[in-house]
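This is the structure I have questions about; it appears just below.
For this depiction, one protein chain was excluded, whereas all remaining protein chains were kept in their positions.
A, B and C are the chain letters, set down in written order, and residue numbers restart from 1 in every chain.
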Amino acid sequence: MAAPTRSTVNGSAGHSENPSTVQTLTIGKAINLGLRTAMESDDKVIVLGEDVGKLGGVFRITDGLQKDFGEQRVLDTPLAESGIIGTAVGLAVRGFRPVCEIQFEGFIFPGFDQIVSQLAKLHYRTQGKIKVPVVIRVPFGGGIGAVEHHSESPESLFAHVAGLKVVSCSNPVDAYWMIQQAIDCDDPVLFFEPKKLYHMGTLKAPVDTTVTPTPLFQSRLLREGTAATLVGYGPSVKVCLDAANAAAEEGTELAVIDLRSLSPLDLTPVFESVRRTGRLITVSEAQSESSLAAEIATRVQQECFYSLEAPVLRVTGFDTPYPPAKLEEYYLPDLDRVLHAVDRSLAW
Amino acid sequence: MAAPTRSTVNGSAGHSENPSTVQTLTIGKAINLGLRTAMESDDKVIVLGEDVGKLGGVFRITDGLQKDFGEQRVLDTPLAESGIIGTAVGLAVRGFRPVCEIQFEGFIFPGFDQIVSQLAKLHYRTQGKIKVPVVIRVPFGGGIGAVEHHSESPESLFAHVAGLKVVSCSNPVDAYWMIQQAIDCDDPVLFFEPKKLYHMGTLKAPVDTTVTPTPLFQSRLLREGTAATLVGYGPSVKVCLDAANAAAEEGTELAVIDLRSLSPLDLTPVFESVRRTGRLITVSEAQSESSLAAEIATRVQQECFYSLEAPVLRVTGFDTPYPPAKLEEYYLPDLDRVLHAVDRSLAW
Amino acid sequence: MSSPEQWAHPEPGDATAATAAKPTPEQVIAGLRATTEGGADLTQLLTPEGERIASPIFDPYVADVDAEALRELYRDMVLVRRADREANAMQRQGQLGIWVPLLGQEAAQIGSGRALRPTDMAFPSYREHGVGYARGVDFRELLGIFRCSDQGGWDFKEHGFHPYTIVIGNQVLNACGYAMGQKFEGKVGNTDGQGNPSETDEATIVYFGDGATSQGDVHEGFVWAAVYDAPLVFFCQNNQWAISEPTERQSRLPLYQRARGYGFPGIRVDGNDVLGCLAVTRWALEVCRNGNGPVLIEAFTYRMDAHTTTDDPTRYRLSDELEAWKLKDPIERVRVHLTRNGGADAAFFAEVDAASDAFAAELRDYCFNMPDPTPERIFANVYAEPSPVLDAQRDEFLAYLEGFDGAEEAGSEAPGVVKAGER
Partner (left out) sequence: MSSPEQWAHPEPGDATAATAAKPTPEQVIAGLRATTEGGADLTQLLTPEGERIASPIFDPYVADVDAEALRELYRDMVLVRRADREANAMQRQGQLGIWVPLLGQEAAQIGSGRALRPTDMAFPSYREHGVGYARGVDFRELLGIFRCSDQGGWDFKEHGFHPYTIVIGNQVLNACGYAMGQKFEGKVGNTDGQGNPSETDEATIVYFGDGATSQGDVHEGFVWAAVYDAPLVFFCQNNQWAISEPTERQSRLPLYQRARGYGFPGIRVDGNDVLGCLAVTRWALEVCRNGNGPVLIEAFTYRMDAHTTTDDPTRYRLSDELEAWKLKDPIERVRVHLTRNGGADAAFFAEVDAASDAFAAELRDYCFNMPDPTPERIFANVYAEPSPVLDAQRDEFLAYLEGFDGAEEAGSEAPGVVKAGER
């Protein structure tokens, strides 16, 4: 894949000449295609979760897979998340590459113990004798007008747990490639999907299935800038880009970085950008306290101590439970709050 | 309680004149006495957990309580942590003030879902109509030469979850008071106990049961300093104090703050100290990535941006699972690693 | 091998014959979905045809249910169904974010809900609007959750109706703790002095679905309640589906038989029979109040609508199934029974219909006029006691918001690289 430039804002690399290898897809359809491709190329890849079969999952991300791959490759499981993760671990020990779907991020917690105590530690415990290439797909984030437990952003909890890798996609091209790379990875990967963007037509992008994708654990500079740097992931990338566009109209150039990999962090592009701009704003929907945003800030203040002209600021969800959705427009970081933070940073 | 000064290093306030109200206790015995006192003064306080009855818990912290308060106040529960927390929530809805013991921090995860989805959110969900004054006592930290899951430091995970309060004690006086204050608090409190120090004779201190204790959610300056500030909690406080003592012998005065409250954070003393010293080192056994230590660093770089003469540095456990205990002396922050960080900070 | 019963008992001798003990799909279904009536063990007092079946065991529990009482149960079910349909329609009109219909489960919810004493406590899942109604919760108060204006606003103590729980299974342990508390407070196993059960004894009922039985929390609730003799009725509404998954995905055996492994009674009742549900629940509550520990009730019923308004059941189930269940409608059988036995006349039915229309209109009116919460609500009641950090966050955000108002009011530009609100 060509080095990313401003023209690849949505992660779409230069198009291939062969139109049959290019499909214009939403994020949701891109993940679906990525799953299908992975299942076709390795029959050890199996999909399991609640309602992933006939229904195709409540978001239809696994649509059509059971029909084509059968009930032993796409499992409608009993309703219990510890069971989903715990059996996936055992299947991985047996040599499978299970892809679990958690219906909504708020329902991952019954499986938290298996994730922390087994999935994250088996490889370390056995000094590499057991690999657990399990992918856990987690639709996350808010903005869909839902009831409790359907709009949260728990990714920081997983980033804090050693032994897990955590990624998030923000556009169809990444969605298509990253899910396959996650399945290919010999480590357990938490794969956070921006559910609000699944079927957003305006984010549709041409996905070329023949190019060489960016490595999974690399972040990506989407936009150069001089005034300040914005860093986001998943649904926040769009917010950052919108803010940067708005600022650009006023003549303020903001750099935007899509983190993509939340653990391990690839902050090199962030450091480089901050050294130029002197200012950083992290954007995420998650609560701020003891979060990934704090990790980024801490490492940036350490690496770029003499470059910073203002403290790293965070624009996040508040340190409250996710509120009733009628209030989510206030709760979720938006263009205004990001720009407000930019103002504060510039005025420091 | 008098404002803490250097003479109250271990949290012990000036002694009362009446010797019968003063007992010299280890941290373990102080918690035991605090529990007993709370149970005596409110018969809605009940203790539940695995082996807390006849055995008195594997660390003997509940020793003698079942004998004196009976099997309906001190419950040897079935072996299931979701059950312990989930029933405690229901007992609290009924009007009880349950104190749960989790045997070792590594076994809290089967109960994580109940903590995150019910315990933390019921008050918010019902706009205050339901209070859940549940205390979860968690022996945490390493240094006891144990097998896996018995030496971890998961406190950051709870600090990240809105709706929970998180505290940790580092000395017998705090242990005695803080457990009672936690039980008294109408919010759910995660109470992290430094298991390595439970029975450490050298930490014994006179506990005066008649003084007015420091409020639960306040941090405490243990030692003034000019060169740099150290902040720790639980088992790390001792490490910080040892480091400060060693440094003092060389003429370097390090300030030491016992955080005590991990959520909500009371960073006022930290900000004040950093404004004087210009340098901060956080010390904790937990993994660093997306941790409480990062939260402290982030907020300090924001509040004290112009005072900092070096970036905030963290001395923590590494971003790995807890290693085989033969290696824990390397894994755990110690005096040398703290002083090494001080050196780095001073040399910045 | 006619019944899945055999799996409940070790039959070592069979094992040598390959797959001898392996159920065929038909056997699984025979046990789980059973006959159209729910299998041989089904307790039923009122058939789909409106016939009253005598039950020596359970008749005493509904001896007081005369025609008037039955009319009230009928009215409850009609009102609740009407409200449910109205809410469903309002969701379609964008007035609610989502709706979780109870259609088809009226008898299970009204029968069990009406069996409770005011001092009892009910822990619902998220579909128990009928139980809430029976507990005296204003149906309108249930709407806030689904309008996404609140997360459950009713007074749980006044009504003995705990907030909804969305994470599958969690409430079972919470209910168990509550029931343990009732026991610890001495509220079970008492007599009134004349040797009769005490009027002040209490019990708890907890609702969950067929899918929920797979969750660890439900199991732990069974373990705890059994060990502590908690006065807890486990009320499982087996509506045959957990979103798109039929009960076969959760169990080989009928769900009420789960109780066998724990050592407390498990019973299957026709969940579309309001009288049966009332009787069986009253019995179970009595077992609990008497100090005999928990009981599991499986109410064999059917989810006649989608899982929620966002669900599309045509993707996973056939319409025959729905048609078959329509013949077992919970309301219709009571209407037939009342009519045939002279328990009610046309005027009564007309009156109930009118009342339910009025009820729906009120609901509609309330919903359309429901005020949105204000941003302060985001920060309110996160804690019972103050959190200075959060308070600061709130103050900062509210000040930020005020900046917009000010900017708009004054017509002046908000400061910054882009004007606030300009997007």
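In this text, a contact is a pair of C-beta atoms (placed from the backbone, for glycine too) under 8 Å apart; a residue touches a chain by one contact, two chains touch by 3 or more.
Quick caveat: nothing in here was measured; it's all calculated off a predicted structure.
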item	value
Option touching the unshown chain, where B:90, B:106 or B:133 are the choices	B:106
Touch with the omitted chain, as defined above, among A:61, A:88, A:286 or A:315	A:88
Absent chain, residues of chain C that touch it	4, 7-13, 15-23, 31, 56-58, 60, 189, 191, 197, 213-220, 223, 226-227, 229, 248-253, 257-267, 280, 283-284, 286-287, 290-293, 295
Missing-chain contacts mapped onto chain A	46, 72, 77-78, 80, 82-83, 85-96, 98, 110, 113-114, 117-118, 122-131, 133, 162-163, 165, 185-187, 217, 264-266
Missing-partner contacts on chain B, residue numbers	50-51, 53-56, 58, 76-80, 82-83, 106-107, 109-110, 145-149, 227, 242-243, 246-247, 249-250, 252, 289, 318-321, 323-327, 330-331, 335-337, 339-340, 342-343, 346
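Throughout what follows, only the chains that are shown with their structure count from here on.
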item	value
Identity of the chain that, by mean CA position, is farthest from chain B	C
Separation of mean Cα positions, chain B and chain A [Å, integer]	33
Approximate Å spacing (C-alpha centroids) for the pair chain B, chain C	41
Residue list for chain A, restricted to those that touch at least two other chains	82, 106, 109-110, 148-149, 289, 318-321
Residue numbers of chain C (touch at least two other chains)	150-151, 167, 216-217, 382, 389-390
